[in-house]
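First up is the structure itself, then whatever we jot down about it.
As you look at this complex, bear in mind that one protein chain is not there, while each of the others sits in place.
Letters A and B mark the chains in the order given here, with residues in each chain numbered from 1 onward.
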Amino acid sequence: MSKSWMVWGTWLLLTLIAIFVVVMWMTVSGDRDLLLIGKTTDAHHQIEMACETCHAAGSFASTKAATKAINKSCRNCHDDELSKADDSHPRKKFRNPRMAAYWEKLDARLCTSCHIEHRPELTRESAVTVAMNFCIACHSEGDQDVRQIRPSHAGLTFDTCASSGCHNFHDNRSLYADFLVKHANDDWLAPSPIHQLSALYLARDQSSNRRLADFKAIAPASSLTDSTVVDDWAGSAHASSDINCGNCHAPGIADNQERLQVEANWVDDPDLGVCKDCHKNETRTFRQGRHGMRQHPKIANPRDTDRQLQQLGLDQLMPAFLKSWFSDPVHPLHMTVAEARLPMHKNASDQVLNCGTCHNPHAVDVRHAAVEACLGCHSDDHSVAYKDSRHYALWQAESSGDAAPGTGVSCATCHMAKVKRRGKITVSHNQNDTLRPNEKMIRPVCLDCHGLSFALDSLADESLIQRNFNGKPSVHVPSISWAVQREKEDEESDR
Amino acid sequence: MLNITDSILLLLENEDGVFLPTQSDTVKSVLVGAVLIDLSLAGRIDTDLESLIVLSETSTDNALMDEVLKRLARHSKTADTQHWIEALASDQTLSIPELALANLEQNQIIERKERKLLWFLRSRIYPTVDFDSKENVKLRMREVVLSNDVPDPTEAATACLVEACGLFPEIFSESELRQCRSRMQHLRPLDLIGRAVISRIAKIERQQILAARAKTARLQKLVLLLSVVGALAAAVTLLSPRIPIPDQFGPTLLELLWNDSTWQQWSGYILLGISLVGLMIIAALKNRLLNRFWNYSNWQLAHVALGLLCILILFTHTGFRLGDNLNALLMLFYLATLILGALTGIVISGVTQLRKKGVTLTRRMRVIPIRTHIAALLPLPALLVAHILIVYLY
Partner (left out) sequence: MQILINKSVAFVVTMMTVFAVEAVAQGVSYQRVADMLYLVLSADRAVYTEKVVQRLTLDEQVIMVSEHFEDDAALPLPSQMFRFGSEYVADETEDFSYSLVSLDPINKKNGPGTDLEREGLEFVVDNPDEAFYGEEELGGQLYFAAVYADIAVAEACASCHNNHQDSPRDDLEVGDVMGGVIIRIPVE
């Protein structure tokens, strides 16, 4: 064989091998970040290796089918929050054929009309991938021209609709005109500012004042040597609710009082999955937020290389070293601090995000979980500035017993919303419930203590947010005065 | 008996009755020479080193010879044979082949026929009827050239002209041709008009060579220019920041180019197509498959021009975006291929220019760009398959 044939033969072989590797990454491998065409948006980057979650239409599907599948995936995770947000532009409103004229302008039936992934260049605030003056598509002509309908809007440009703190595309629960008028005369601070749901939540009867002697820890003797652990547990709500050592350390046993059973099934470091059996709501909401979204039931688990190979009928053919190469590394099931895109403390990078990260499983001190747990990892300006803020001073006063429950403002007060439903108060563990856009925070959090105008202005002032609300807002959102003015004119014309 | 003009014309005919190169300068000169020799044999003219003199203007019973004779006689000034060959060959009012063919037709050696091509294209052909005459001419040529006898001056002159037309390969075998060469050394000087024709042809050839050289030099300059532009454009593609998609709602041309999947597919596949054509040109050129359609330098220029076109279409496909991950790798190798290709173009076409300035490139310097150009090409198929699969699978 001539030299040139050898060279070209080798090249052909290497090319085929490279194509094989790429095809295996696409069809078999769990981890395949080299295939990404661009940086995934914040939050979604956590699940970017669960490609199948969104690209659910299968290989070589038509553009229409692929788009449909992707949009279905969006709704799988985001439908609930959108419906809770009383979405102003829900898909169902645009599916009616009488909206056909709008489909061509901006097809609001599809999430992907405004939000496409892996396009960092186009990605703006809130993962919007069209120019922020998009309202112009439907609200600039004829009967829909807001500049005509609302005299106050006459000289406005469409890039200001969403950036001014006046409108959101989806969630306008605290921005609609009647609400603005209703809260037009709010003082900036209530006379006795108390966050009602926090007060109620903290005042729950936890029976933690019962003496240690009332409780009996049932565990192997060798595990009872650390008296702080036992003390912590005995003072916790777990002990008072008859949750004994065995419930978590020997999961699955029939009777947590049976010492022999407990000892036989004892696990020193139980998987924190044991929490979810009782704390269903917390688990559900935790998986909706950025801390636990990788475990969201609608998010595909890391792809199992062996199973994929079996499906393709290649498991017998592929040598073991190749199998292990394609299955390595397995994407971790839990989010780690190191993978976060927000600034985090370096020494926390090994932390894995699950229940135990914030909650000491024995003490279950919600006050620790409300501040110190957060600040153990988060090191961005807003977090670092918290301890210099008025909110923290109030929290300290409350913690030391100098002020009433609900007067303090912790990280959790704003970011772990308390929800009252059917008379029961729970904590949403979706830290995003009150964010994105941040006006979501106004009703469940801010308004208990502050006036609407003050809240709107503060949340529109980015530098004030960075200083963790240390000071007064330097931005003013004019929406309330415009709404009041319009109401006044209407009343005058009625008269 | 055929005269020299008729004999040569017969030899010029291909098997289908088509007289192909009768319009070329060389053949025209040969035919003029042949007519002049015929006239001198007929005693109408005489030639010496300085001049051509008309002896008699009486008709020769040959329309072509009479026509030429008339022209020679009309001119009072004396001029040498060389001048007359040039003047008559380039005389647009005198159609020697046509008159000669008419003569042959009259003598029933050839006949005139109309041929149709594709319904509407008509062409005239003159198939030989009297095959013996043609064969006779060939046989006489063989005798004259292959024997060692002292030749008849007429035959010697005919042989010279036939050789000048490049018709020897039609008459002699490969081995005989070598033999012809030394024999012709002796035959060529024998006839004054023959010599004038040969020197005229040599002059034409020299001019052709010079023109070809000048053309090559021009092409090389063009290759150099395109290569420099290409190298700069590729460098700009690599280094300049991406052109942003306008921050305005509603489709703009730039948004369509760089964000619309249909437009992206068009620009992508066009880019692929042009790249492949560029690659195939060079591959075919290396295997001598294209030389017969266009010469080497032209194809080289086409290759370089396609490279430049690729950079422009690449811009419509990417807008100076380099991509991420595997796409970035594809872009990197593709740009490397283009830049190294441009560099190769600069080196190859610049060699002559540099030599004029006294700079000689070593073999190494000439070979490295082209080898790296090819090397950068090697990973592209695999990366391209990945690029296309990613688009359609996800």
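Methods note: a residue touches a chain if its C-beta (ideal position, glycine included) is under 8 Å from a C-beta of that chain, and two chains touch if they have at least 3 such contacts.
Since this is a predicted model, take the numbers as computed values, not measurements.
Participant: As a test of the contact rule: which chains in view would the missing one touch?
Facilitator: A
Participant: Among A:Ala101, A:Ala154, A:Ala221 or A:Leu317, which one touches the chain that has been omitted from the display?
Facilitator: Checking the options A:Ala101, A:Ala154, A:Ala221 or A:Leu317, the one contacting the hidden chain is A:Ala101.
Participant: Given that one chain is not shown, which residue among A:Arg91, A:Arg284 or A:His382 touches it?
Facilitator: Reading the full complex, the residue touching the unseen chain is A:Arg91.
Participant: List the residues of chain A that touch the chain left out of this view.
Facilitator: Where chain A meets the chain not shown: residues 86, 90-93, 95-101, 103, 143-144, 149, 178-179, 486-487, 490, 494.
Assume only the chains that are shown with their structure count from here on.
Participant: Can you give the whole-Å distance between the Cα centres of chain A and chain B?
Facilitator: The mean C-alpha positions of chain A and chain B differ by 73 Å.
Participant: Can you tell me which positions in chain A touch chain B when the two form their complex?
Facilitator: Going by the criterion above, the answer is residues 11, 14-15, 18-19, 22-23, 26, 33-39, 51, 55, 59-60, 63, 106, 119, 121-122, 130-134, 136-137, 158.
Participant: What residues of chain B sit close enough to touch chain A in their complex?
Facilitator: Touching chain A: residues 242, 244-250, 259, 261, 321, 323-327, 378-379, 381-383, 385-386, 389-390, 392-394 of chain B.
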